[in-house]
Each structure stands twice: as C-alpha cells, then as structure tokens.
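Comments concern the structure below.
A protein chain is absent from this complex, but the other protein chains hold their places.
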Amino acid sequence: MTERAILGVAVIGTGKMGADHVRRIQEVISGARVTALVDVDAERAKSVAARVDGCTVHTDPAAAMASTDVDAVIVASPGPAHEAALLAAFEHDLPVLCEKPLTPDAASALRVLEAEQKLGRRRVQVGFMRRYDAEYMKLKSLLETGQLGRPLMLHNRHRNVASPPGWTSEMLINDSVTHEMDVTRWLLGHEITAVTVLAPTPSGNAPDGIRDPQFLLFETDGGAIVDVEIYVNCGFGYQVQAEVVCERGTARVGDGHAMVTHAAGRWGGTIAQDYIERFADAYDREVQTWVDATRRGEVTGPSTWDGYAVAAVCEAAVQALQEGGRVPVALTERPALYA
Amino acid sequence: MTERAILGVAVIGTGKMGADHVRRIQEVISGARVTALVDVDAERAKSVAARVDGCTVHTDPAAAMASTDVDAVIVASPGPAHEAALLAAFEHDLPVLCEKPLTPDAASALRVLEAEQKLGRRRVQVGFMRRYDAEYMKLKSLLETGQLGRPLMLHNRHRNVASPPGWTSEMLINDSVTHEMDVTRWLLGHEITAVTVLAPTPSGNAPDGIRDPQFLLFETDGGAIVDVEIYVNCGFGYQVQAEVVCERGTARVGDGHAMVTHAAGRWGGTIAQDYIERFADAYDREVQTWVDATRRGEVTGPSTWDGYAVAAVCEAAVQALQEGGRVPVALTERPALYA
Amino acid sequence: MTERAILGVAVIGTGKMGADHVRRIQEVISGARVTALVDVDAERAKSVAARVDGCTVHTDPAAAMASTDVDAVIVASPGPAHEAALLAAFEHDLPVLCEKPLTPDAASALRVLEAEQKLGRRRVQVGFMRRYDAEYMKLKSLLETGQLGRPLMLHNRHRNVASPPGWTSEMLINDSVTHEMDVTRWLLGHEITAVTVLAPTPSGNAPDGIRDPQFLLFETDGGAIVDVEIYVNCGFGYQVQAEVVCERGTARVGDGHAMVTHAAGRWGGTIAQDYIERFADAYDREVQTWVDATRRGEVTGPSTWDGYAVAAVCEAAVQALQEGGRVPVALTERPALYA
Partner (left out) sequence: MTERAILGVAVIGTGKMGADHVRRIQEVISGARVTALVDVDAERAKSVAARVDGCTVHTDPAAAMASTDVDAVIVASPGPAHEAALLAAFEHDLPVLCEKPLTPDAASALRVLEAEQKLGRRRVQVGFMRRYDAEYMKLKSLLETGQLGRPLMLHNRHRNVASPPGWTSEMLINDSVTHEMDVTRWLLGHEITAVTVLAPTPSGNAPDGIRDPQFLLFETDGGAIVDVEIYVNCGFGYQVQAEVVCERGTARVGDGHAMVTHAAGRWGGTIAQDYIERFADAYDREVQTWVDATRRGEVTGPSTWDGYAVAAVCEAAVQALQEGGRVPVALTERPALYA
C-alpha cells in the first residue's frame, strides 16, 4: 500500500463522538489516518491531536479542508454547526461522513439538499449507523428476499438506562427516535406520512417534567403501521429491538442473547448498558464502509435526502407530542439524485 | 367422596365449544359430571349425550335447570342466546360458567349486570380463560409483587393461522381482541378509557374486504398505553404474546419455547397451530377452578362486570375501526358488588 | 357416570409421596377416588384419611386389597416394602401403579418380574414419570418420526438445589440418575450395556464425603453414547435437560423458558426450585393415564421389565463409581410378555 492510498481524514468536532472517531480511525480502521482536527475549542482539539502522529489542528473547518493531506471529512460537531461544515466541504469537493442529525431542522436540511444537488452528485453519508449493525443488516437482507411477503407492521423498542442531564421531552424524539425513523424508511423502503404520539403517565424514573416513556405511531406511504416505544430512563439497560411483521412471518432483532447463565435461581444473561457496548461494531463498520467507498471514489449509505426526511418527520412528531392527535408529514419532492 | 359431592353440570350448547366442555368434564375434571345437555338442535345434543352416562337432553335451558341433579350451568351457546340463559340461571339460583362474550353488546350486558345485582351476589364466571393460563398467571403474580414498579405500557400480539369463513373486519375485534381487552383490565387493574384503531394495507392472506391485520391502542384510567397487534391470517401459527413495560423492567410471556431443535440449517421450534394446542391447560384450569369454587359455594374469576366492560370497549373499538380517530369508552358506574 | 365406574384406589404408604397421590386423586384426577389407605404407621394413615370421605385405614396392604371397593393400588411405600406389596397385588389380581424404584435391587426386581410372568399378563405400571412430561413426550414423538435420522448421542443434565440430609454418593445414582436411565431406554429404545462414572473434585456445596457432581456415561446396544451430568447441590435451581443428537439434527428439552423479564441489567427468567414445580403436570398426567387405562382394563406405561432393567444399570453404575473404569450391565433375557 502506497502512502497516497491511505485516506487522510479531517475530523471536525473533538467532543465525545469526534474523539471516538479519531480513536477508531487510529486503532480500528484499515486504510485511513487522521490528518487534521478542527474544533472551536483549540485546546480540546490539541489534546486529542497529542495522541495522533502528524495531524494539524484548526479552529475553522474550511482551513482544514484546504490542506492537501485532507481527502475526506467527518463532521462530528454539534448539530447547529453542520450546515456550514457541509457547505464548506461541498466547496472543497470533499466527501463527508456527517454525524446525525444532518442539521437541526427540516428547513436547513433542505438547504443542504439543494446545495448537494447543484454539485450534481452525492458527497454526504449521514451517520445513521443502525444500517451497519450486523443484526439490522440481516433483517434487511431477509426482507429483500421477499420470502416473508410484504411488510405490514414494524414494532420498535428503544430503551436507555438514563437520560443525560438537561434532556427535554422533545429530545426523546430528536435524539433517540430519529434512529427508528431512519430504520423504518430504510427497512421498509417507505416514507413516513403521518405521526401520532401517545404518552403514559411518566415513569417515576423520569426527571420532573419529562414525558418518558413515549409511544409513537408512524403511517407510511407503503401502507405500513410502525410503532416505537421510547423509554430513556428504564434503569435496567440499553435495548434496541425491531420486529417486522410481514404477510407470511415475522422477524425480530435485538434480543442480545449471547451468553446464557444459570445462577441464583435465574437463567438468562446481561443487558448492554450503553450504545457503545451494543453498537460498537456498527460504528466500526459504518466508518470502514465509508473509508472503503471513499477510496473507491464512491458515496454510499444514508444520503442527504435521508437526513432531510428524518428532520421533517421529527418536526411532525414534536408537534404531535405537544398538540396531540395525528400530524401529517410534508416532504418536498424527492430529487432524482436520491432516486 | 359421596355421590352428593360430585357437581352435576348442565351444558347449554353442544357445538364445538360445548362438546369440548362435556369431554373435559368427563375425562379431565375432578369432582363434576355432566347431568344435562341442552341444544335447540335436539339431535346434536343427543349425539353428544350418547357418550355420557345418565345425562338428560333438553331443548330448553330452563327445563334442564329445573332438574334436581343439575347443580351448576355452563353456557356455551351462541352469544345472542346468552342473556336468556343467564337470566334463567339467576331464576334457578344456579352458578354459571358463561363462555365469552357475556352477551353480544353493552346494552344487553348491562341488563344481565342489573339482574345479577338484584340477586345481591355473584353467580357468573365469564370465560376469559387467559386468566387461567400458567404464563399469564405468572405475569400477573410478578406485577403484583411490585418489584418492577408501576406498569406503563403493555404490548400484545395475537396471531391466528387463518380466519374462519364468513369473518368480517369487526370480528377481529369482537372475537379475538376481546381477550386482550380483558387481559389489559386484569393485568393492569385499569379500565380502558379510549380506543384508536389503525390498519395497514391488508395482508395478501386476508380474504377480500377484510382489514387484517389491525393495530389497536388502548388508553387506561391508570395512565397506561396498550397496543394490540391482531393478525388472524398470518398463516404461520397461533401466537399470543404479552409484554408489560414497567418503570424498572419488562416481562414477556407467550414465546412458546418448549423444545429446541437444530436441523436443516435452523435452530428453534414449532409454533402452536391453534388455541387448543396453546391454551388447553388454561381451559382445563378454568373449568377445574370453577368446579372447585362452586363446590365450596363460591364464585370467583372474571365477573359480569368484566363481561360488560369488555362489551363496551368492543363497541368503541368497532366505531374507531369504522370511523377512524380516537373513540372514548363510556362505562356505567361500577356497582359495589364488583368492587 | 355411575358410582361403579369410579375407580377405587388403595394408596399404600402415606408419606410425602403417598399423601401427594391422595391429594391428586381427590382434587385433580377424573374418574378415581381413594377408598383405602395403608401405612405401618396407622396414625399417619389416619391423619391423611381425615381429609378423605369414606376411606378405610389399614396397616397391612393385603387387608386393603381384600376390600370390595378397592379396584387398583398405588404403591408409595419405601422401596424395600415394594416387593411384598406387589406380590400381594398379584394375588388379588389388582393393577398397580408402583413408585420408583420397582424394588431396591436387581435380584428382587427379577423375582417380581417372574411372578408377573406367571400371571401371564402385565399388572404393573412403574412410576417413571418423565415419560409423561409434555416436553419429553414431544421429544419422543419427534424421534419416532425419524426425520432427524438415527439417534447417536444423548446429553442429559440433572441438577437439584440441595441434597436431603443423609444422602450418599450412591444415592445420586440410585435416586436421581434412575430417571435418566429410564429416559435413555425409553427415548432411544435401546438397552444400556455398560456404564462409566467420572467425578470431578466435589463441589464446595456438597456435604462432606459426597461425590457431587458426577458424570456418567452409558453405552447402549443400539450403538449410542449417553452422558448424564448429575449435580444435586448446585444451589441455583432444579433443572432437567435432555439433548438428543441424531444423524441430521438435534433436539433439546428442559430449557424452562416460560416468562422472560428484563430488569436490573439482566434478561431471562426464573428456574424451578424443585421437582414439584417442574414436573407437577407430569405426575398428574401419569396418574390420569393410569386411571384411564385401568378403567379400560389395560396396563400401559413403564413395565416391570423397565423397573428391573434400571435396577440392573444402577448396580453397574454404583460399582463403576466405587471401583472406577467401565462396568458392563448384565440383563436376563427379555421375556415375551415385555416384548
């Protein structure tokens, strides 16, 4: 392998997620290295850079992108900073792996969508990493065989041990259920057309004022009904499950039944305690797939359109939570680029 | 055991369900015998009676109830005949095991409720036999310990291989989901206050014009959200599952994982093909429990109130299916007799 | 049902097992009643009789058997008393359900075998109740279809929470592994031809001097290899599992996966704590099957030959435990009566 063939990556944002991507590229990923780090907090960027041989540090994404040893960009800064970073990458014609959300709202997502269309080709892979989980991939493959018939319903469970400080009722939707929105669209190949949100009396585990758990219903343009239980203060573990009900059978992933013990009057096993334990492989596969595609000159995976569509569904879901009832989702027409 | 101590039972209705109760009392149940059979079709009653020593045959329930060797009554006739049979049993002061539904609609159920109140004591056990399934009993016991905290959500699955000829979209609710209505009320100890029904594009397995599957949502006066997937033409088996999500944990029954095989590239087991395979033990336990209680002079189990409340929820659900949207459930005040 | 048709049963032995059979016949079984109780301890028999209408009490089995309202006998006395009780039943030409062991050793079992042959017809069902467990029955049925091919190996696990006071290393074989000996012979349709016993360093849970656990190997005349883990002080629960490995697949029973919970970082369920919890249904089915067959004038189920063969395997296993190495099993020729 010649030096040239190693992908030089600029990582924008060196917080928890960005620093983890740096570690991943250094220690796990084949065929890439970190050549630039960007953070508005230069000190934070420098402290991460101290563990990386020969990478430059910047406070401005565009400066990093101008560097000759930057071949591609990972955007891991806070959501509100994504639009500017993406537009800068478009200007430098660099491929991007953009952490979710694409942008914080549908209007800004639409601007990015339009900018990418002007380029005339895809530059962005959005970080919906469920698509790279081995179990979800298996489920997708099974559905594609058609052997179970057409999907009719999709039941999702999404549980976290505890919500971080400062969470709001809306963040259950915007930060967590976004994964199920993408999963719904990807697994079924449908767009979501309406959202209803119900919420039981909040759990005693939930911080004051937070409506946790919630129960969301999606209707799709393919005639499917999708439900999502989101419970971010369940206390007992991190659990993500999906069950597709098709005409002739069902398939479920996420049981997490690896090692079975018998002890103290019980059979069973342990539940993962966070997304890193559950989805570390999916993140690794996501980034390796992106590196491999980028080195081949391709862009694959979840697109800007997917990021935009999820942003639009989020807005409807938040309205449904706040106002009650069923809220339709309005999407712009799907551009040919994302057909 | 003296002859007197053996409970003499009149079985009203000798169709599939009635004949099965006759067999059960003859071959499985301890402490009871069939002493009278009733059917408007006397020939059908006679052919069942041919397998029972010393039982009389009648076309009129009241005639059977007047017999001195009838100590108790099982009502297994079609739903529209239940009201008259129950009122006759009240007149003869006989305890009754009444197959579900109590009566076909809330108004007639209310009349039975009022008649029983005039007696001043319970005479009726309604045939909601899920309460006698070992797994549901275990789930109920667990919830009663309180160790998982308050129940927040209940997810139900109810799947049949194929619907009988002549089924309508409404019968998915009236004949099948009634079980989940009772299970919801019994497991959670809540009344259902509103119903919403969604339906995906029907399965290709469903007969023309039948909306199958359906997805129902119940709200309860205890602040829980309950969902029910009902799919009566799934083709692959008979499956009934329930998962309660409580504040500190979840519990699920109905996986049906008895024998595990490894063969032909697959691990797993077989799925029951009908309710008899899945719930034979529950029916046996239901009837044995009724016989035992009756011999002790007691009436236990699901009451006339339970039968009435489910009838009222059914009416709301059918309206929700037909008209869309969320339909509230209006119950009369709960009489002290059923407190 | 006429009075005559109810089977009158004498129960010999009113200890734990006998008293449980009395309760079972009174409260669970259809078509039988207890008409006589026998115990060398007359007071114990009387105290059990106090809960049964109209049954007589005896200290001599033969006296009970002479009673006109005794149609059949359950032998639940200690093993050393079985031979006399069985021979007395043969004299009175009464069908017997004999708790395991048939007799305490192969020589006495052989005497019973010969006495029954002189009668020229089977009178005894031996209490190997695993054959009446729903899961083992399912496994047997699957093997009989032949769809997995010929059985090659059988792996058994048998675990108890704790051994009763006074247990010896030999009792793991004589009291517990006898079930697996019968299961092996019944499931595979083979006779056991040799036994090897290995034992790890005893568990810290085992009482001083007890070799617990043990690991037994059976060779069969059908060319199968069978292993049995017996561990009677495992502390965590009562577990009985069997896995048959056939040419084209395997099948396993005994996982006991009824209700699944997620709580406190773990998924899974509870393990039964004793044989009553695990096998109550099997005991009920065993006795109901015996009552039904007896009322039809038939004798079915495990035979005197089965009781004898297991006694012979036990003797070989105890020798293998004490002396080490592989011990062949010597059986007399199988009489035509048990073909």
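The letters A, B and C name the chains in turn, as written, and every chain counts its residues from 1.
As a working rule, a contact is a pair of C-beta atoms (placed from the backbone, for glycine too) under 8 Å apart; a residue touches a chain by one contact, two chains touch by 3 or more.
Note that the structure is a prediction, hence the values are computed from the model and not measured.
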Report summary line: Filtering C:G54, C:P78, C:G223 or C:P328 for touch with the omitted chain leaves C:G223
Report summary line: Only one of C:M171, C:A199 or C:A280 touches the unshown chain, namely C:A199
Report task. For the chain that got dropped from the picture, name the residues of chain A it touches. Result -> 1-3, 5-6, 26-31, 33, 52-54, 134-135, 138-139, 142, 147-148, 248-253, 255, 257-264, 281, 288, 292
Query raised in the report: Hey, which chain B residues sit against the chain that's not shown?
Result: 236-237, 239, 255-257, 260, 262-271, 273
Report summary line: Touch rule applied to chain C and the missing chain gives residues 149-150, 152-153, 155, 196, 198-201, 203-205, 213, 215, 217, 219, 222-225, 227, 229, 231, 234-236, 245, 247-249
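The rule we apply is simple: only the chains that are shown with their structure count from here on.
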**Report entry** Most central chain, judged by mean C-alpha position against the global CA mean
**Finding:** B
Query - Distance between the centres, which are taken as Cα means, of chain C and chain B, whole angstrom - result: 37
**Report entry** For chain A paired with chain C, centre-to-centre distance based on mean C-alpha positions, whole Å
**Finding:** 58
Report summary line: So chain A residues touching two or more other chains come to 236
